[in-house]
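One protein chain omitted, others in place.
Chain lettering (A, B and C) follows the sequence in which the chains are written, and residue indices restart at 1 in each chain.
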Amino acid sequence: MGLEEAFADEPAFVPYVAAGDPSIEASKAYVEALERGGADAIELGLPFSEPIAEGSTIQGAVVRALEAGMTPDRYFAFVEDLDVEVPIVCMTYYNLVYQYTHPETGEQGPRAFARRSAEAGIEGFVVVDLPAEEAGPLREACDEFDQDLVFIVAPTTRGDRLDRMADHVSGYVYVQARLGVTGAREDVSDQTEQSLARVADWSVPKAVGFGIKTGEHAERIVSAGADGVIVGSALVDIIADGHAAGDPTADVADRLEAKARELKAGALAGARAEAEQS
Amino acid sequence: MGLEEAFADEPAFVPYVAAGDPSIEASKAYVEALERGGADAIELGLPFSEPIAEGSTIQGAVVRALEAGMTPDRYFAFVEDLDVEVPIVCMTYYNLVYQYTHPETGEQGPRAFARRSAEAGIEGFVVVDLPAEEAGPLREACDEFDQDLVFIVAPTTRGDRLDRMADHVSGYVYVQARLGVTGAREDVSDQTEQSLARVADWSVPKAVGFGIKTGEHAERIVSAGADGVIVGSALVDIIADGHAAGDPTADVADRLEAKARELKAGALAGARAEAEQS
Amino acid sequence: MSTTKFGEYGGQYVPESLMPAIEELTDAYERYVLDNEDGFTDEFRERLADFGGRPLPLQHAESLSARYDTEVYLKREDLLHGGAHKLNNALGQVLLAKYMGKERIIAETGAGQHGTATAMAAAHLDMPCEIYMGETDIRRQRPNVFRMKINGAEITPVTTGRGTLKEAISETIRDWATTVERTHYVIGSVVGPAPFPSMVRDFQSVISEEARAQSREKEGRLPDAVVACAGGGSNTMGTFANFVDDDEVGLYAVEAGGSSLSVDEEEGVAPNSASLSTGDEGVLHGARTKLLQDSDGQIMESHSVSAGLDYAGVGPELAHLVDEGRVDAVNVDDDAALEAFHRLSQDEGVIPALETAHAFGYLEEHADELGEFVVVNVSGRGDKDLETVLEETEKRDLEVAPDMSVLREVSGGGL
Partner (left out) sequence: MSTTKFGEYGGQYVPESLMPAIEELTDAYERYVLDNEDGFTDEFRERLADFGGRPLPLQHAESLSARYDTEVYLKREDLLHGGAHKLNNALGQVLLAKYMGKERIIAETGAGQHGTATAMAAAHLDMPCEIYMGETDIRRQRPNVFRMKINGAEITPVTTGRGTLKEAISETIRDWATTVERTHYVIGSVVGPAPFPSMVRDFQSVISEEARAQSREKEGRLPDAVVACAGGGSNTMGTFANFVDDDEVGLYAVEAGGSSLSVDEEEGVAPNSASLSTGDEGVLHGARTKLLQDSDGQIMESHSVSAGLDYAGVGPELAHLVDEGRVDAVNVDDDAALEAFHRLSQDEGVIPALETAHAFGYLEEHADELGEFVVVNVSGRGDKDLETVLEETEKRDLEVAPDMSVLREVSGGGL
């Protein structure tokens, strides 16, 4: 399976961007730049009109992508068109999965979505509003079409719920660093270590996200035991600023690549620090 | 008693104006002009801030008179200052009677008001919101100070109420020609004859008012059996128009005098017509 | 037989053309209202329940009780259909007009609460309805003007004088004098010529009938004090009526102290509406009562931040009860009323009418003198007053006012 491999050798850097933000072409360039910058896997957002788990930064990305005409079918075409090697994880909301109609089979729902994803070369999903309790149909489809299904563990997740998720999860577990919605923060939450402790014995790699903004953050998170860092808003901010300023796509792509390098380097430094500690 | 005498020889013409409308001096000139025009008695309004029985014409007069500074004490001085022979009837609302404080005796209420009226040479009162039922104190004061107390008989007044008023009335009875508030009308109401019939056997003269505007109206009313006509709004209209146009007082006075002649002549014609009928 | 007087107060000081109507009304009042002829009272009570929503709660006010260390209860007339106690009376009178065979309803309104109540009652009972309202009041009570129109009433703006309640009453009397045979004038408070003060009190006394029984249920006894605001005094008399004979219950009529209790004789303006506390005896709108008047007897323009208290007279029975020492006439100024408005809204989740807020202003200032069990009548809700409260709050530096900036931000300037 592709996703776990991304974490195999060294701490992984997993960027998030919304596909189609702020345009199809630019977005393609940005994803490719992130790979150049060191991404080990990419969470690629399929934009949904009601992004209830996102802070204002990623809400903005979603709105721009929708305005640029991004749809599920264009999303799959976009992925097929991408010139990257690292695994792509589709991050979205359940209604788009639920509604999806496969253009050839005419089938509708999770199975159609998983089939089409597999066809496009996608390796797995994070469905933000799909807790383990409701994940049955998608989990089955993932098994059938060889997709991973990543779950998010929140700081509030405990007990039975953890066990249920441990049963369903594959690829990696997304450890949410703090309560709330996505968005870059100035500091790294104390909750991270506690959350990591709670999933310590899980068999999948642990990637920490929510609020990671700098290489230094990434370093601290990895040194706290994470197998990887997920960074969204800090990258989307660069896209948003470039878009607002009307900067050429290539310049923005360079900035993304540089930021990716910083974050990946931070993650690597964190791994060294952890190795020293232990 | 002065008031009944005004009706003794021929049908009486009784004009109404508000004292002090639109100024103390002009108002004095107007009252005198009305006498020259043939008035047999004058209903002189003492303006009250809430003239609930008046239509918009006389409301206007009241507002102008109050703005000109008319007060009860100035009213009495105004009457004392008038150069007219015909009897003056004070037309007002009960609160001014009730509140009145005699400047010398310091006494307050109806008795003080009647005393001061008598001193000023007034012959009687019409108190618009004082039905016979509430008139006890003023009736007593009138007896003491030799003032007449005029009541209004409305088209709706019947039965017991007529009897009660017959007991209290003196001077004349004011027969209200129609329901409603004061104001000049284009026609003369049918209700007049019925109302006159209801008071036919009263010992006091019957004066009809409310809505009389022209000599012809006056003629028809007298021919229907009235002993006199009371005309207010048609005269106040002349004052209001003159005031609005900024006309000299003398001109307005002339117009009032002419209108008075027309109305008096109408009344006389009515008397002739009635004599022929009977 | 009903009497026309309360001590020296009351009576029937009206133009003669209205006297027959008043006699007819007296007769109808005695037969239908007092003697339940043709089941009038039964029907009235049933409609008050089904259309009006009665009975209404006597609610324990937890925050205020804690604040004042006394058991404070709210009599919730704000929950009556239309949003104020006014419907008790309007429904009674419109129904009576039907029993009397009248074809048309007229009424005056100040705050618009009586007008809306009358318009609602008239729509409910299918009676044509015309409402006189001063221009100033039309401007400051727009929502209520809308509501009356929407209920199908005609609104006639009154432009005389300052364009408030006093002028609207005069104008309605004029209409009545013209159309008296087919029209009933639904007077809005315990004012006007007899039998109005008694009749309106009787229609409103359902408030104290309920409150008295509810007091017994909730606290096992009668209250130490009953507090109500007083404009004309209809919610006041309604709240007091069934307690008047209970000497142990203190009765407090809270008038609008406005901006000051002193008076400008020259201008004929009283910057308050405190006729019970500061007025003199006189005759206005058909009754002898306590009035705001100058030394000549001319009626003053009253003033209050609350349109519904902005009246120069007061019910004659209330004047009498104050003279007798049975009712305490007290007053609360504009500032204290506004503070009380915000306090009740924030602490109890009940937005009172500005009129009502005066009663709570008194509670704030004198709670320690009122005993251990106080009933305050919430005569109406404050929805009609929102714009006024905003404006008046902005002018002042009140302790308890909320920050309204969100409204400005979103609407892009200007409230």
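Following the convention adopted for this analysis, a residue touches a chain if its C-beta (ideal position, glycine included) is under 8 Å from a C-beta of that chain, and two chains touch if they have at least 3 such contacts.
Note that this is a predicted model, so its numbers are computed, not measured.
Looking at the complete complex, one finds that the omitted chain is in touch with A, C. Contact with the omitted chain, checked across A:Leu44, A:Val153, A:Ala240 or A:Leu268, is made by A:Val153.
In the complete complex, the residue from A:Gln59, A:Ser117 or A:Gln147 that touches the missing chain is A:Gln59.
For the options C:Val33, C:Leu56 or C:Ala307, the residue in contact with the chain missing from this view is C:Leu56. Residue C:Asp126 is the one among C:Asp126, C:Asp247 or C:Glu266 that touches the chain not shown. Subunit A meets the missing chain through residues 48-55, 59, 63, 66, 71-73, 93-96, 98-101, 128-131, 133-134, 151-158, 161, 176, 179-181.
In the full complex, subunit C touches the omitted chain through residues 49-51, 53, 56-60, 62-63, 76, 78-79, 81, 83, 119-126, 135, 138-139, 142-143, 145-147, 149-152, 155-157, 342, 345-351, 382-383, 386-387, 389-390, 402-404, 406-407, 409-411.
Quick note on the criterion: only the chains that are shown with their structure count from here on.
If each chain is drawn as a node and touching chains are joined, the picture fits none of the line, ring, star or complete shapes.
Rounded to a whole number, the gap between the C-alpha centres of subunit A and subunit C is 65 angstrom.
Subunit B and subunit C have centres, each the mean of its CA atoms, that are 37 Å apart.
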